[in-house]
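The other protein chains are all here in position, but one chain of the complex has been omitted.
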Amino acid sequence: MLELDTCCKSYRTGAFGSGELLAVHDVSFAVSPGEVVSLIGESGSGKSTIGKMILRLMQTTRGSITFDGLDISTLNGRKLKEYYADVQGVFQDPFSSYNPIFKASHVFTMLRNEYFAGLSSSEWNAKLEKSLEAVSLNPGDVLNKYPHQLSGGQLQRMLIARALLLEIRLLVADEIISMLDASTRIDVLNLLGDLKARGLGILFITHDLSLGNYISERTMILRRGTIVEMGATEKVFGNPLHPYTKMLIASVPHLHKKWDQVEREVGASDVLEHVLREETTDESADGNGAALSLEQVEQDHFVAK
Amino acid sequence: MAVSKPGAGVVTTAGAPAPAEATGPISPQGAPAAAPITARRSEFLYFAFRNWKFVVGLAVVLFLFALAIFGPMLTPHEPLEFGGPTDQAPSSDYWFGTTSFGQDVFSQFVHGLRATFLVGLVGGGIAWLIGATVGFTAGYRSGWLDDVLNMITNVVLVIPTLAILIIVAAYVNVHSYATEAILVGLTSWPWAARAVRAQTFSLKTREFVDIARISGRKTRQIIASEIAPNMSSYLLMMFILLFGGAILIGASLDFLGLGPSESMSLGLMMNNAFLSSALLLGSWWWFIPPGVGIICIVGGLYVMNVGLDEIFNPKLREV
Partner (left out) sequence: MSLRVDDLTVYYQSLRGDVKAVDGATFQIADGEIMGLAGESGCGKSTLGKSLIRFDARMRHVSGSVELDGKKLPIWDDSKMNAFRFKEVSIIPQYALSALNPTRRIGTMAMELLRSRNIEPDTVLPEFKRRLKLVGLDQDVLDRFPIELSGGMKQRVVMVLSSLLDPSLLIADEVTSALDVSTQRAVSELLVEFRDRGFVKSMIVITHDLSVLYQIADTILIMYAGKLAEKAPAETVVNSPRHPYTKLLLSSLPEVGVRYADKRLSGIPGRPPPLIDPPTGCRFKTRCPLAFARCDEEPPFASLEPGHTAACWKAEKAEAA
């Protein structure tokens, strides 16, 4: 359905834009209907840039993004609007996703004006209620409120409900859980799981390995703009092969296992050592190096060489 | 985040200069949380009328505005009409005295106020429109359009405006204050454009703009309904400053004798007084009223602006 082929995003740097900084370097992957794909990376890995490129909030520098075979960089005007009827996004900060001067339902009103101008009020209300119920929200609780009167979890669900109004096929979820409290984040995560069961494809962008592991079928580990390991989630997490993946897994705080134990289990090199070394090397240097080629090590499991 | 800013829901305003402040995940359930717009409006009025700077500035400007509207009805004399006694000090017949040509200074003053407000409103208004349009466009559409607009803005900004106006006014015979106002408006917008551009630049990175974009909204709609309302306080203050600036530039032009000569303005009054050596002759009633008038309008506007700044920015509010 969605396919990225050697996608790059570069920024011009330095005086007169002479330098080039590659934020995303030759990233290729696909998302199919009814599947959750996790894109996991630390800050500066380019994960949000990829999400924005898919949502056409940023242009790709090189490479292509196609949706059902259609190159999205060519879309404009009416065509782009049709694309947004299929592909929608939810972003990290629920409070920043709402214009503070409008009621929270403004996000629905915009969609109604753009896509459902023909619906009568009662038809629209029925539709809206149905989609709010799908995200377990009571319309009466949320519709007539301002964003600051609602919780982060409610706001994020409303954004998901907003996307569902369009009967979309792909949802780009960019760190949508990270600003939520522990007691509510799991419910939003479960909601994504339920949507997947209804055939929605989801690109789940996160820095949190445990969240990615919980919800997704396939996982990609992104480091400085390139994918270093990808494949079926249980394979990437169960048998991590790239040193960076191992290091990440060994760094995740577990609730019932201490770090040292996990480190021994995955066979990661000393994490502390790694972090210290990482910070002293020039960050931009190897981000601009040759693209890493992924090699298949087992079925549905690829590692960068 | 925690309970670090429990009062945040109450004290935040449109707060465009500090958008990050505008939202906080603190919304104690069940608290008397009124709708932001109405709350903000009543909150604005609450603080506005407790801020003496705003009240005094507004009062002075409104008083002079009323004088400009109704003043001409209070005097039987026409501003350019000769025939009164010459060089007479203020009296019950000629409230502000007369000029050395026997014209009524009060009548000149109130008519001059009209011209001054016209130049301020039209000139400031034009500059505001251009500044806002250029600023919004440049700030929202990055890339070559931004580069071009930015270059134009910087060019107009560094050109010595008054010098250009003097040259233009000398060639284009300025027949009315409307023309003068347009000239002033066309040259005084650059700082406003830069300010709006910077604000737009920071607001467009907020996620609600992305949400509007993926809702299929057009650029125009996004600027008008998502970005502009978030900087309404800023736009208001900008207008006030441009208004005051246009009055000053207009008065300078008139004083230099480059404005229309068939009607009356405060600057022209000062020009006439100067040319007739009123200062040497001790006819203080001739040049003091226009001078004080300009100072009061512009000063009133600036004091009002400082007051507004305090009203919109909770950090500056006097407790």
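We just call them A and B in the order they show up, numbering each chain from 1.
As a working rule, contacts are C-beta pairs under 8 Å (C-beta built on N, C-alpha and C of every residue); 3 or more make two chains touch, one makes a residue touch a chain.
Please read these numbers as outputs of a predicted model, since none were measured by experiment.
Per the touch definition above, the residue from A:F91, A:Y146 or A:F237 contacting the chain not shown is A:F237. Screening A:S10, A:T109, A:S151 or A:N239 against the full complex identifies A:S151 as the residue touching the chain left out. Considering A:N76, A:N144 or A:S210, the position touching the chain not shown turns out to be A:S210 (whole complex). Although one chain is not shown, part of chain A still touches it, namely residues 42-43, 151, 181-187, 189-190, 193, 207-211, 213-215, 233-234, 237, 247-256, 258-259, 271-272, 274-276, 278-279.
In this text, only the chains that are shown with their structure count from here on.
Averaged C-alpha coordinates put the centre of chain A at 46 Å from the centre of chain B. Note for the complex: chain A touches chain B at residues 52, 55, 57, 80-81, 84, 88-89, 91-93, 95-101, 103, 107, 110-111, 114-115, 146-152, 159, 162, 179. Of all the residues in chain B, the ones that touch chain A in their complex are 9, 12, 14, 22-27, 33, 35-37, 40, 206-208, 210-217, 226, 229-230.
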